[in-house]
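Every protein chain but one is kept in place in this view of the complex.
Chains here go by letter, A and B, matching the order in which they are written, and residues are numbered from 1 within each.
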Amino acid sequence: MNEANLNTVGDQMHQLITLLYPISRSITGNGVRETLEILKRYISLSIYEVPSGTEAFDWTVPKEWNIRDGYIKNAHGDKIIDYKNSNLHVLQYSGPVHKKVQLAELKEHIYTSPEHPDWIPYRTSYYKEAWGFCMPHNQLISLEEGEYEVFIDSTLENGLLTYAESFIQGELSDEVLIFTHICHPSLCNDNLSGISLCVYLIRNMMQQKCRYSYRFVFAPATIGSIVWLAKNESNVRKIKHGLVCTLVGDTSNFTYKQSRQQNAEIDQIVEYVLQSKPHKIIDFSPYGYDERQFCSPGFNLPVGCLSRATFGKYPEYHTSADNLELVKASALQESLEVFQEVIHVLEANKKFINQNPKGEAMLGKRGLYNTVGANSQNIDFQIALLWIMNASDGSQSLLDIARKANMKFDYIKNAADQLLGCGLLKETA
Amino acid sequence: MNEANLNTVGDQMHQLITLLYPISRSITGNGVRETLEILKRYISLSIYEVPSGTEAFDWTVPKEWNIRDGYIKNAHGDKIIDYKNSNLHVLQYSGPVHKKVQLAELKEHIYTSPEHPDWIPYRTSYYKEAWGFCMPHNQLISLEEGEYEVFIDSTLENGLLTYAESFIQGELSDEVLIFTHICHPSLCNDNLSGISLCVYLIRNMMQQKCRYSYRFVFAPATIGSIVWLAKNESNVRKIKHGLVCTLVGDTSNFTYKQSRQQNAEIDQIVEYVLQSKPHKIIDFSPYGYDERQFCSPGFNLPVGCLSRATFGKYPEYHTSADNLELVKASALQESLEVFQEVIHVLEANKKFINQNPKGEAMLGKRGLYNTVGANSQNIDFQIALLWIMNASDGSQSLLDIARKANMKFDYIKNAADQLLGCGLLKETA
Partner (left out) sequence: MNEANLNTVGDQMHQLITLLYPISRSITGNGVRETLEILKRYISLSIYEVPSGTEAFDWTVPKEWNIRDGYIKNAHGDKIIDYKNSNLHVLQYSGPVHKKVQLAELKEHIYTSPEHPDWIPYRTSYYKEAWGFCMPHNQLISLEEGEYEVFIDSTLENGLLTYAESFIQGELSDEVLIFTHICHPSLCNDNLSGISLCVYLIRNMMQQKCRYSYRFVFAPATIGSIVWLAKNESNVRKIKHGLVCTLVGDTSNFTYKQSRQQNAEIDQIVEYVLQSKPHKIIDFSPYGYDERQFCSPGFNLPVGCLSRATFGKYPEYHTSADNLELVKASALQESLEVFQEVIHVLEANKKFINQNPKGEAMLGKRGLYNTVGANSQNIDFQIALLWIMNASDGSQSLLDIARKANMKFDYIKNAADQLLGCGLLKETA
């Protein structure tokens, strides 16, 4: 990437991904700390650490895992795979090992992806002690009989689980939660793209005044959101809307997975914003990313998942091919714009009560009525005014009205602002 | 029209339109009074007058407008347009004027319809003082440079706004409201057709005994319905069903615009009655005719708009081409029949409670069951009886049952009458 391109936000987002790419993250450990320290150069961030063994609902915070090196040497002493080339080569949470094994035994500890025989798969064993390596399937089948030296220099010890929050105080104590997972090592779309998008979204929002308060959570997947929910259980009722942000750097069409509530305001808004682009809406299901936890029946929060590719459904998913080439500056930037537009609509999507509910208000005396002739522009604006006044009985939001009137949200919002200015509308309590 | 044709009600309806066509109506003034006086020859009518300056919700009754003459003369002294040829030639609510102007200035006071260059458009300026003329666009572009004499002999003074009611007392104090606007000058479909239909509908209903009470309101559009609502606010809760009646003389298919409630009983009934004809149903929207006022959120009355052409969507709308040729006797008569059928169903659309709700009633001992053989006519009748008894738990009307049974309303009503006669049904309270 040359410097000239860095003019675009998308390029900057890609550059941050490039910076974070080599770091060896997992659900715990120094890679997460190092990642969050870099993010602190961009945004204000509060970092939290929770000790191994802490209980969180049905779960327990695992030991902290750190890894320094790992390789397999063949009988000639050649390193046939080397952790230093790709941190995907070592099974995540692999314990230390150093011994010589025959090929047959080695194979029991090798993970490959036969469907994509040239890619290294990403595999984990967080909650069961194991050691292992990941490699391209073509390499596995070319291995010759003989003795191999396996070496993993890792530690699995009582330590800490690390996550971070960035909080933007709005006028309301009602919160919007945006969650992004930070536990994957050298995988770009899943989820350096989500991390980078959140960073640039926060930078953008810091410059605005917000109605809602916004809480961005950077945490490991599953255990991270569960720990966060357990520690913040008493504040969860403040969350009025939420999104999980992930897979936002590839060039697929957008995907929106609805919240468990299915027709929550956030669902309606994301669906409205995506209308102008090719996209798909998928029903809530209890597998995927951390919306699983926020949408568990004991919380049932209105949290959807907004991505480009669909969870588990793109070929490069959880392989070494989810790399810096897969994510594009233009795609990242478009994704950022979609999140910004969602927030724009969310901020403005109020409900009003018509202060002159009996008969129409007389627009003419307020300068809002075209007195004699008519041009179609003006007629549309008057129709927008009429829709807002007719529908504003306190039960319908501006987005509801925009959909009924078949007009753009911003057009309706602009008309509502004029009626507000005249005192014809009052925001619902 | 020769006398022989006057045998049909449609011809009589058209003749009344012909009689009213030349009168120069507006939202106030002598043209309205003259129109209502003619209607009093046909039906019983109570006339109400409300002084200029009276407040009605957000509105104020305007000054009364009367006009006696108006013309434009060219430099040769020829009247190039003359109010006496068409009352559309003068902008409604135009103030008086008499002066000489150059073409450039004149053009600022001329309204035309370039899409229909041979027709005079209908334009108004009720709430902003102005003077002006309307003419065919082709005439406008043929005007030569030079001096023109403009003359309008009108008055705009404190006076009265005039409307009328015709009330038919039924068994119930529950009311059906039928509203038709009377403010348009020489325009036939919009709305001499609606006025004529209401007159003949009232004449027809005076001969019947009605369950509901019917209130027909003849008033100017917008300000008239708003004034009526303001003066009758305490009685509005009596209105159980309502229709705005307009555009019923052209030969288009029928259009029904739903009430704001969308699935009110009147909506269901009109949709049922129109099923047998080509027609379209359109969603409620807050622009159109006076249903806007009845369906404002502070009232939200079940009032739809039943017409043939659609508001604003026929070429002759608000032009001199909405004339005596556009409205046809046969179309007027068919429209009258549709309104009569709607009222017929409304009157009969009761809910009943089966007095023998446990198991079927034994039809045989009441002479309602075909004992041995069966002809299909008779089987249908028994099925109708069974449907009514099964569905009559007090929650479903005869129309609901007719739709479930996929039978005609009158067939179900006839069967219900037989069950009523046997004491097997009782009307809900």
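For the reader, a short list of remarks on this structure follows.
As a convention for this text, a contact is a pair of C-beta atoms (placed from the backbone, for glycine too) under 8 Å apart; a residue touches a chain by one contact, two chains touch by 3 or more.
Note that the structure is a prediction, hence the values are computed from the model and not measured.
When the missing chain is restored to the complex, the residue among B:I195, B:A391 or B:L419 that touches it is B:A391. Screening A:G10, A:G70 or A:G132 against the full complex identifies A:G132 as the residue touching the chain left out. The residue touching the chain not shown here, chosen from A:F299, A:Y369 or A:Y411, is A:F299. Note on the undisplayed chain: of the listed residues A:R123, A:R215 or A:K351, the one touching it is A:R123. Residues touching the missing chain, restricted to subunit A, are 56-59, 91, 111, 123-125, 127-128, 130, 132, 222, 225-226, 229-230, 233, 260, 285-287, 292-293, 295-300 (touch as defined at the top). For subunit B, the list of residues touching the undisplayed chain reads 354, 356-362, 364-365, 369, 371-373, 382-383, 386-387, 389-393, 405.
Methods note: only the chains that are shown with their structure count from here on.
Mean C-alpha position of subunit A lies 56 Å from that of subunit B.
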